[in-house]
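All remarks here apply to the structure that follows.
Heads up, one of the protein chains got dropped from this complex, but the rest are sitting where they should.
Up next, chain A:
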Amino acid sequence: MRKVGKLAVLGLTALGLALAGPQDNSLVIGASQEPRVLAGDFLSVISNQSIKAEIEQYLYPPFITIDLDGKNVAVLATEVPTVQNGRVRFTDIGGGKRRLEIDLTIRPDARWSDGRPLTTEDVQFYFEVGKAKGMPVLNPDYWQRVNLRVRDARNFTVIFEPAYATDLIGSPIGYAPKHIMGAAWEQVKRQTAALDPARDAQRLNEIYRNFFTQFSTPAYLNQRKMAYSGPFVVQRWVPGSTLELVRNSNFPIEPPGGASRYVQRVTYRFIQNTASLQVAFMGGSLDAISRVGLTFDQARAREFVNRVGRNFDIWFVPGAIWEHIDINQFPNVPQVRDLGLNDKRTRQALLHAINREGFVRTFFQGLQPVSHTWIAPTNPLHNPNVRKYEYNLDRARALLAEMGWRPGPDGILQRTVDGRTVRFEIEWVTTAGNVVRERFQQFVAEDFRKIGIAVRINNAPSAVVFADDFIQRASEGRWTGMFMFAWVSGLAEQGNLFACEFRPTRENNYVGQNVGGWCNPEYDRLREQANLEFDQARRKQLFDRMQEIWAEELPALPLYFRADPLVVRKGLVNYVSAAYSGGNNYPNWWPWAIGWESRGAQKLFDQAKYALPVR
């Protein structure tokens, strides 16, 4: 008996450090991915993982963030710039293009965790590093268009030329701790002064990466010399296992009732294997899930819901991840011509033969909605009044007959093209090992067979199908028919997925996301117009029309929008997400207000308004 007691004590002590819950006003979050680096890599040159961006919500809140309704809200800035308050100004620069100037003022009480004030010097520093020659930034387009004018220690103007409507979404610029990283940057400047980006790219890249790395590895952050501006700071990072954040007393924003009533410590546990992550929830050692956590199926598994549902709320947050089938439409590819894939009637027939409603109802309990265009219903630009393609095999047959297809001796359709008889056998590629997608293929292939279409499934691991020499090479017939995968979209929608200029071909070195190669001059014209249109209502009208054209033409077959599971212990408040919160479905976009009701935290947001519950 004494032995058992001792073991129990040992067990409790062992767990004590990671013990979940309101007892010590802490929060333990389970994530299936670990950041490679944090903090110092402020341009995401070394890593742009979603888990990194999520954790940095605690450490470096932006000037402006995006709330649950997809609206801008000020965090470290005094107010959201608008045309009405005179902080947003446009100037015509000819050619239908405009210059955009955005005035921002840093909160007077904004400070770094070491007590130093956060000033425009930190913005200037961020800007200077981003603009440095040969900096391997992920969004060169942004850095080419952006400029900065500092007025005083707290006021600055961000300038975009040419400006896009999406430049007004979220923060127009970031900041970085100059007093910590500035000296090292001066050294980098000296080292790179004589280097030429065209000739010495490798050397430049190496110097820049070293610069970011020295301020962002676990070893550096564990020395606790880094400065943070958010409600939490890094306390300890055990690589491969846990990351612990503690409250920053220098953070200026007070949640209602005072910060002491809210979570004081946040611990991330990194559990790569999602089955182990499920078990950790069942074992009660976690309080909430990261955005990078369980899959849809795992969070909905009956055993999981039954055991975890007692103490946790399980939500499905409609997101902006769009499952679809791209179709090769490059007319130089023989199979495209044979099957008429570049004729919209073929694509319409294929969509009529896919029972999307049935699939979503059977496999997702309707939690992931069928899509009719590429823009998610959560995006204000979404147009619900577009042509919809109901499941109707007769309609599909009729369209195919119009195209000259007749049933052949084996029941598979055939027609004559250039004097040859061709069979309707279409290649279908997706990521091997993705159970949902493979299940979908089986589900649909059955119906395709009924209308005389044979499917040749050609799945391969994602590393293979998403490699540049596969997905980007439809123009060379590397894949010849259908390619099923998902795009993640943000609030900043520009319609680029279907732009003519982003068709990957040999001419543009296979760059661009319009992998199927659809091209429509009217759509393109509207798209260019929409991106330069700053009037929300007029922009919406343009996007409405773009979506109408899209739904009529079907450059890709829309399937459904994915929903992200959110598992939260009952009593934890303000750990709430929506499709665009914090930019990308982050549940900790308002991190200083996360807390336990039993410790006095006040509930500010209601997840029920933004997600569907699972019982």
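Please note the rule applied: contacts are C-beta pairs under 8 Å (C-beta built on N, C-alpha and C of every residue); 3 or more make two chains touch, one makes a residue touch a chain; residues count from 1.
Criterion: contacts and distances are computed from a predicted model.
Participant: Match the chain absent from this complex view to the correct UniProt protein name in "Aspartate carbamoyltransferase", "Succinate dehydrogenase cytochrome b556 subunit", "ABC transporter permease" or "RNA polymerase sigma factor".
Facilitator: Spelling it out: the chain absent from the display is recorded in UniProt as "ABC transporter permease".
Participant: Thinking of the whole complex, not just what is shown, which of A:187, A:306 or A:509 touches the missing chain?
Facilitator: With A:187, A:306 or A:509 as choices, the missing chain is touched by A:509.
Participant: Among A:124, A:166, A:242 or A:458, which one is in touch with the chain left out?
Facilitator: Touching the chain that is not displayed is residue A:242.
Participant: From the list A:46, A:146, A:263 or A:367, pick the residue that touches the absent chain.
Facilitator: The single option touching the absent chain is A:46.
Participant: Using the touch rule from the top, list residues of chain A that touch the missing partner.
Facilitator: 4-5, 7-8, 10-15, 17-18, 36-37, 41, 46-48, 134, 136, 138-141, 197-198, 201-202, 204-206, 209, 212-213, 216-217, 219, 222, 236, 238-242, 244, 267, 269-273, 275-276, 279-280, 282-283, 285, 307, 463-464, 466-470, 472, 496, 502, 508-509, 511-514
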